[in-house]
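Report on the structure given below.
The complex is shown incomplete by one protein chain, all other protein chains being positioned as in the whole.
We call the chains A, B and C, going by the order they appear; numbering starts again at 1 in every chain.
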Amino acid sequence: MSRISNVFKNKAEDEKVMTLFLTAGYPEQEATVDLILGFEKNGADIIELGMPFSDPLADGPTIQYSSNVAIENGTTLSSIFEMVKEVRKSSQIPLVLMGYINPILKYGMEAFFSDAAEAGVDGFILPDVPVEEADQVDAMCKKYDLDLIYLVAPNTTEERMKLIDEKSRGFIYCVSVTGVTGARDGDEVAKSVEKFIDRVNSNIHKNPVLVGFGIKNYEDATRISEKMDGFVVGSALITNIRENYPNAGWKENVVSFVKTLKYGNKADVPAS
Amino acid sequence: MSRISNVFKNKAEDEKVMTLFLTAGYPEQEATVDLILGFEKNGADIIELGMPFSDPLADGPTIQYSSNVAIENGTTLSSIFEMVKEVRKSSQIPLVLMGYINPILKYGMEAFFSDAAEAGVDGFILPDVPVEEADQVDAMCKKYDLDLIYLVAPNTTEERMKLIDEKSRGFIYCVSVTGVTGARDGDEVAKSVEKFIDRVNSNIHKNPVLVGFGIKNYEDATRISEKMDGFVVGSALITNIRENYPNAGWKENVVSFVKTLKYGNKADVPAS
Amino acid sequence: MIETTTQEETQTYSFPDKKGYFGKFGGKFVPEILIPALEELESAFQTAIKDDTFWADYHRLLNEYVGRETPLTFCDRLTEHFGKAKIYFKREDLCHTGAHKINNAIGQVLLARRMGKKRIIAETGAGQHGVATATVCAKFGMECIIYMGAEDTERQKLNVDRMGLMGAKVIPVHSGSKTLKDATNEAIRDWVTNVEDTFYIIGSAVGPHPYPVMAREFHRIIGDETKRQLQEAEGENILPDYVLACVGGGSNAIGIFYPFVDDASVKLIGIEAGGLGFETEETAATLTKGTPGVLHGSLSYLLQTDSGQVQLAHSVSAGLDYPGIGPEHAHLFDTGRVKYVAVNDKEALEGVKLSSSLEGIIPALETAHAISYLNILMPQTTENEIVVLNCSGRGDKDMGTISKYI
Partner (left out) sequence: MIETTTQEETQTYSFPDKKGYFGKFGGKFVPEILIPALEELESAFQTAIKDDTFWADYHRLLNEYVGRETPLTFCDRLTEHFGKAKIYFKREDLCHTGAHKINNAIGQVLLARRMGKKRIIAETGAGQHGVATATVCAKFGMECIIYMGAEDTERQKLNVDRMGLMGAKVIPVHSGSKTLKDATNEAIRDWVTNVEDTFYIIGSAVGPHPYPVMAREFHRIIGDETKRQLQEAEGENILPDYVLACVGGGSNAIGIFYPFVDDASVKLIGIEAGGLGFETEETAATLTKGTPGVLHGSLSYLLQTDSGQVQLAHSVSAGLDYPGIGPEHAHLFDTGRVKYVAVNDKEALEGVKLSSSLEGIIPALETAHAISYLNILMPQTTENEIVVLNCSGRGDKDMGTISKYI
């Protein structure tokens, strides 16, 4: 059983799986491993590690910005594999690489998935590779025993949700509103997603479902993920890093923000 | 017999009739009468008085310039008539008004020719009124006993020369080279005109012929008008005024330039 | 009488006469030296227009090079906007180089070739006629000299560069007001000087006879096409109720008006440039505001002072910024066959917006005067009427001016 599946298997009935998106190499390559380990200690269950791309057409300005910085910092697929290896020295947190297909093609499909597996990657989210274009990626993932995670969107048909449920391994990423990644207002999101979440729950049975896009804080997360297995925070986390970096103690601040995402201000925050 | 015809009748066999072109009102309205009288004293036989027009399309830059100055000075057909009247107080030199038809139309045909006759004008050269368009002008001139002088050009056919000879009264103005008024090189002119002058002399019998365009000095004049009844100097005279005005003694300088045009540096210059 | 190319109908309107007069207007008020040139030109023109091979060349070039015929576009959204008569645009803006001017340039350059002339001169204001002339000269490998007011060469640098690129020599004219009027004077002076080997292509329906009639005959294709196209669109024997065109020198207007002159039911309306208002001195509304006079070789209407000096025109559109007008328009004005109105700078700019936003057609500022007049005309029309407007040129050349004002 994969590390990802283990997370869902092992979580408490009403616990929500918190997945954090972090652009690899942002704000500096050296910080990524530390951040991941810090996130894990403060409640992160899964890490989505963004592979930066020059033309991130499914991302909003926040993640575009972090991608540009990461590229300028020299982040490449190879350097990301090194980060993963470093994490694996001390942690078994599931690591999902998220990114666009072009750098992978350039790296070479077979080499990429083989190196990823070797480094200790668990799965992939490739936003510009829909099911239709995924045959080769799917084959590679299977060959190297890696999870391939698809997205569903509010306009995904029920028939297609079933297909995606069948093809996905690990979990399914449910995009809560139409739109690119970015910090939307959680309230607005909450209202518009209820029906959508019901449709998802009636059509997706095989995989756990995480909900993402627009979650800024504990309250958003709690409300939106109520009928889901967990949630993903991306832009809000990048924004928090951007606000703190490079002030003294920035890592600590970011990490404590992460803690509030998972636990709010509840009394029962476990000691980190 | 008109004043103009008298000039040709009374001149010595080998004497050349010198006609000077002066833009009325240039360089100042007040100077025009003085200049005319000075020109007469220094050898001018006929004066062509330019009626300034905003769009003198048959004139080169020198005369355009003088026309603009004259218009800016407030010169109008009425003010020109005043100048003519002033000249007539002390002189019987033939005065030919030269200019474009539009200001005349605006003044009113009948009024213009009637006022001109009354002021003491002798004739007209209207460069944009060819024979074809001259019926009304011709009738007016006849009515008020004024001469109407046409031009012939190197490309005028022999047939047309005969027509123009028939229509012209006073003299004929022979444009020596194709081109607008302006100071051309006399040598060049001389060469190109010989054949043309022969054609003119074999076709024009009724009227005396003056040759113009491009005469800058006594030598040009002598050479070019050899087989003609006289010559016209325009641009060279305006240029001379432009060079002298408004320096002290400018009028005297201009007047003595005029003397050299007629007599060169010959010993037999009559005392002025 | 000038023979025209109409085979379809007997015209009862038969101007100009042998002397080149349209009623009281026209003629050839030029220096003697140009008389033989005009006679040679007239005779070449008369021969050419009776020669099928001449017209074959002319039509072949217009079809295969200029892109004629130009469409007659039904302007559904403008029509809807006013809710009255149907509005059509005749699309001269789609001609190669962007305006109707090239129809005439093609006709005249073909004449020049027949006459064995190797050197072409022209005047230009905004540069549209200069570009059209430079274009046909490039296409025929002829020497090309364009006179342009020094002020215009700066205001219209883009067109100066276009002409230069096509091998024409643009001569800035520093005399007088340094605009179109003076460029025309200078072109005439060049012609007077080089009359033997030079052909002067005049850019509008102005100048001494036979220029106005030549411009008409080379532009009447606009009206001839319109007549046929409208019948194709609306049914046999259908004529427009109104035909509108802007009037600078008057070439595009006469081109679309002429084939309708004998159709009494068709109301013809010429729109002049009012400038800052035709009640001011800053105007180019020659017929509305001018008086008869002679400029550039013909007797027509003219903006002039009390002492007969030609006034500077003013219009936001360089192509209408001219104090004269073709003699045939003076005649059509005097006889009342065509109605002439004036539209101000500001209204013209509104016309640009109207057509751009509703039809996706950015018109030349010249054309925009006619478009703006729709605001006045349309309320007087009815739903079963048809208005045709000559869209004489495109607005690319004017974007600088338009952006400044809008």
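Everything that follows uses one rule, which is that a residue touches a chain if its C-beta (ideal position, glycine included) is under 8 Å from a C-beta of that chain, and two chains touch if they have at least 3 such contacts.
Note that this is a predicted model, so its numbers are computed, not measured.
Enquirer: Need the list of shown chains touched by the one chain that isn't shown.
Expert: A, C
Enquirer: In the complete assembly, which of A:Gly43, A:Pro127 or A:Gly170 touches the absent chain?
Expert: Of the listed residues, the one touching the omitted chain is A:Pro127.
Enquirer: Which residue, A:Ser5, A:Gln29 or A:Thr156, contacts the hidden chain when the whole complex is considered?
Expert: Reading the full complex, the residue touching the unseen chain is A:Thr156.
Enquirer: Specify the residue from the set A:Met18, A:Ala31, A:Ile104 or A:Val121 that touches the hidden chain.
Expert: A:Ile104
Enquirer: From the listed residues A:Ser54, A:Gln92 or A:Ser202, report the one that touches the chain absent from this view.
Expert: Going through A:Ser54, A:Gln92 or A:Ser202 one by one, A:Ser54 is the residue touching the chain not shown.
Enquirer: Need a quick check: the contact residues on chain C for the chain that isn't drawn.
Expert: 63-67, 70-74, 77, 91, 93-96, 98, 134-139, 141, 157-158, 161-162, 165-167, 352-353, 356-362, 396-397, 399-400, 402-403, 406
Enquirer: List the residues of chain A that touch the chain left out of this view.
Expert: Spelled out for chain A, the touching residues are 53-61, 64, 68, 71, 76-77, 100-107, 127-130, 132-133, 150-157, 160, 164, 175, 178-180.
Heads up, the rule we're going with is that only the chains that are shown with their structure count from here on.
Enquirer: Does the chain-touch network form a line, ring, star, complete graph or other?
Expert: other
Enquirer: So which chain is the furthest away from chain C, centre to centre on CA atoms?
Expert: Result for max centroid distance from chain C is chain A.
Enquirer: Return the distance between the CA-based centres of chain A and chain B, expressed in whole Å.
Expert: Chain centres of chain A and chain B, defined by C-alpha means, are spaced 98 Å apart.
Enquirer: Find the geometric centre of each of chain A and chain C from their Cα atoms only, then give the gap between the two centres in Å, rounded to an integer.
Expert: The answer is 67 Å.
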